[in-house]
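Below: one structure, written as structure tokens.
For this depiction, one protein chain was excluded, whereas all remaining protein chains were kept in their positions.
Order of writing sets the chain letters: A, B and C. Residues in each chain are counted from 1.
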Amino acid sequence: MVARVRDSIERQGMMATLGAELIGIERGRVEIALRYDDRFTQQHGFLHAGAVASVLDSACGYAAYSVMPPDASVLTVTYTINLLAPAAGQHFAMIGQVVRAGRNLVVCRGEAFADGAERPFAAMQATMSAIYNRPGVSG
Amino acid sequence: MVARVRDSIERQGMMATLGAELIGIERGRVEIALRYDDRFTQQHGFLHAGAVASVLDSACGYAAYSVMPPDASVLTVTYTINLLAPAAGQHFAMIGQVVRAGRNLVVCRGEAFADGAERPFAAMQATMSAIYNRPGVSG
Amino acid sequence: MVARVRDSIERQGMMATLGAELIGIERGRVEIALRYDDRFTQQHGFLHAGAVASVLDSACGYAAYSVMPPDASVLTVTYTINLLAPAAGQHFAMIGQVVRAGRNLVVCRGEAFADGAERPFAAMQATMSAIYNRPGVSG
Partner (left out) sequence: MVARVRDSIERQGMMATLGAELIGIERGRVEIALRYDDRFTQQHGFLHAGAVASVLDSACGYAAYSVMPPDASVLTVTYTINLLAPAAGQHFAMIGQVVRAGRNLVVCRGEAFADGAERPFAAMQATMSAIYNRPGVSG
């Protein structure tokens, strides 16, 4: 399972572009790290919500993937993200966890933390889909 | 108003990194274009939901900003995005529109279209906040 | 199709309790009316968000159901609702419309209007699931 997750995330051009780093994989829980970079800012110099959401989405997606059967692929159906405070800081930890897994849909929650803070600055609730036997969709 | 929006979007490192291009600004409506690039893909080679969300979020945020008083700054409070179909294609049009504007909160809807299709492949519902007189937050 | 929708909605105890009335059914669009009643208020005397959401959810669910195959049943996967203004008024029109329908998931948007107003006071983005052959789930 760890190999499947690692292999899939390494195929994400977006994670490479953002410099996101896979920190931990457990069954139902994935942590990804992101560093501040002014290539990914919004207009006030904070990290853009889209960069935060990209990494949280991947963390939730792979948390879901980690509980799916080996022949399933994962796609994001929908997510809601709250930006609880500006994404100020240098090191960001993004954690995705499975809330409940059904046969076709897996619901996850994600939280983003800046510089070791205890309280998250962003919170996600995400619905992931398990895909089987669809051409062009693997992993 | 157009100058304020253009000036603010040009300060977004994230939009430059994604190569996003501002196509149109009207009062309450902003359109941004994005091209396919394998730097922004997910594991199946489609555009990553995070790239789509980043640009839709900016389109909605600036649509909201376009109806705010000149001394307001804009921050994303929360959004929900549905990925209706994989982000397959070469040219993507992301359109954000104001649904209703209050004094402090502006709610917008966004839609993303691939290669001139009539039906969107992604839909967003976003809540934006007007910020006044907060140090470090301008535009 | 109209008969299937009408039959299913008549089995909803919640719609009867709220006094909700089915106004219109087209392929991909359902309208339901609700009257103000102090049995359904929140603490300031406005209609409770839950009453608004209940009816919008049903309007979106049946809009989705109206485009599903005859042997499908419909369940709500997730929705996001924005309360754009307090639900003040006497007569409320709730409209659900399909944005895009896939094989298993149908995404809808809903809007709620008070007393014939042009601008909605609530907006929903909903994900509905088509269920096949599940015991106890029909219609």
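FYI, a residue touches a chain if its C-beta (ideal position, glycine included) is under 8 Å from a C-beta of that chain, and two chains touch if they have at least 3 such contacts.
It should be emphasised that the depicted structure is a prediction, and the values quoted were computed from it without experimental measurement.
Student: Per the definition of touch given earlier, which of A:33, A:123 or A:137 contacts the omitted chain?
Tutor: Of the listed residues, the one touching the omitted chain is A:123.
Student: If the missing chain were put back, which residues of subunit A would it touch?
Tutor: Interface with the chain not displayed, on the subunit A side: 80, 82, 84-85, 99-100, 102, 107, 109, 119-120, 123, 125, 127.
Student: On subunit C, where is the contact patch with the chain that was removed from view?
Tutor: 8-9, 11-14, 16-17, 37-45, 48-51, 53-55, 57-58, 73, 75-83, 86, 136-139
Student: Spell out, residue by residue, where the missing chain touches subunit B.
Tutor: Touching the missing chain: residues 77-78, 80, 104-105, 107, 127, 129.
Heads up, the rule we're going with is that only the chains that are shown with their structure count from here on.
Student: Just to be sure I understand: going only through chains that touch, what's the smallest number of steps from subunit B to subunit C?
Tutor: Minimal hop count between subunit B and subunit C: 1.
Student: On C-alpha atoms only, rotate subunit A onto subunit B and read off the angle in steps of 5 degrees.
Tutor: Between subunit A and subunit B the superposing rotation measures out at 180 degrees.
Student: Looking at where subunit A touches subunit C, is over half of the residue numbers used by both copies, so same, or under half, so different?
Tutor: Same, since over half the interface numbering is common to both chains.
Student: When the C-alpha atoms of subunit B and subunit C are each averaged to a single point, how far apart are the two points in Å?
Tutor: Chain centroid spacing, subunit B to subunit C, equals 28 Å.
Student: Taking each chain's centre as its mean C-alpha position, how far apart are subunit A and subunit B in Å?
Tutor: Computed from C-alpha means, the inter-chain centre distance equals 20 Å.
Student: Could you give the separation in Å between the centres of subunit A and subunit C, each centre being the mean of its C-alpha atoms?
Tutor: 31
Student: Enumerate the residues of subunit B that touch no fewer than two other chains.
Tutor: Answer for subunit B, listing residues that touch two or more other chains: 80, 82.
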